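One protein chain omitted, others in place.
And then chain A:
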Amino acid sequence: MCGIVGLFLKQDALRPKLGDMLTDMLITMTDRGPDSAGIAIYGEEAEGSVKITIQSDTPDADFDGLEAALGAAIGGGVTVKPVNTHAVLVLPVEKETDAIAFLESKGLRIMGVGTSMEIYKEVGLPKDVAARFGLREMGGSHGIGHTRMATESAVTTMGAHPFSTADDQCLVHNGSLSNHNQMRRKLAKKGIFTKSENDTEVGAAYISSRIADGATLGEALEGTISDLDGFFTFVTGTKNGFGVVRDPIACKPAVMAETDDYVAFASEYRAFADLPGIEAARVWEPEPATVYFWER
């Protein structure tokens, strides 16, 4: 069992409240997943820049002097904003590959990369994870979150969702995949490597590889139905929106709500209880083996 939430705003006026709304939804899903929690939030884009979210278990030591050291290594133009165990680095987009190589050589964990996406995830109760990163104060256009009850791999930061396997793409999952080892090997043959033993990361890598091969988000999600075996309700985030797909058996719960202001996804209706105008929203259960996505 895990909890998933997602929120896609249709009105810019709500953007400053995105983190607050998502945090309430995430905390409501605590008893579906008390092991770890995470959120991917799509916020402001900086022209010509890329954001890299990193994590360290010893942030004070690792983030001190990082701005200067990374700047020297890649030739300047870096800002580092530490947020608890994470830091968001902003740097020129053409320096992305060099920067990642430098960060990995220092043993820093890459949570995600993108022009608008930031990822925050840690072990612990959703309310504690939300508080340490100040999720409530974050704004943005859309975001997805996850509360994890671990089954397929250890309770660690790297085993927490969302998983990001390409720039501005991420995935959260409720369920368990049974062909993830086989798919991991298939992807490795194509040169796509995952960082953890986790089944969901393979699902994320599968979707990213399909998109890299030219598939649309809809086609990539459609592909999960035939190529991934097991139980899944997936919510995937991209720069422009989010998508939802459930396996044909659809035993993992899912409910959606739409108003003029937003589209919301959750494992259970109670995560919607505090959303504005929910009483008048169109609320429905996504059909099995059917792809839904919203993009701006």
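Convention: a contact is a pair of C-beta atoms (placed from the backbone, for glycine too) under 8 Å apart; a residue touches a chain by one contact, two chains touch by 3 or more; residues count from 1.
The definition used in the following text is that contacts and distances are computed from a predicted model.
Visitor: Which of the following is the UniProt-recorded protein name of the chain this complex doesn't show: "ABC transporter permease", "Carnitine transport ATP-binding protein OpuCA", "Twin-arginine translocation pathway signal" or "Glutamate synthase domain-containing protein 3"?
Guide: According to UniProt, the chain not displayed is called "Glutamate synthase domain-containing protein 3".
Visitor: Take the complete complex as the reference. Which residues in chain A touch the chain that isn't displayed?
Guide: Given the touch definition above, chain A has residues 248, 250-251, 253, 255, 268-273, 283-285, 287-288 touching the missing chain.
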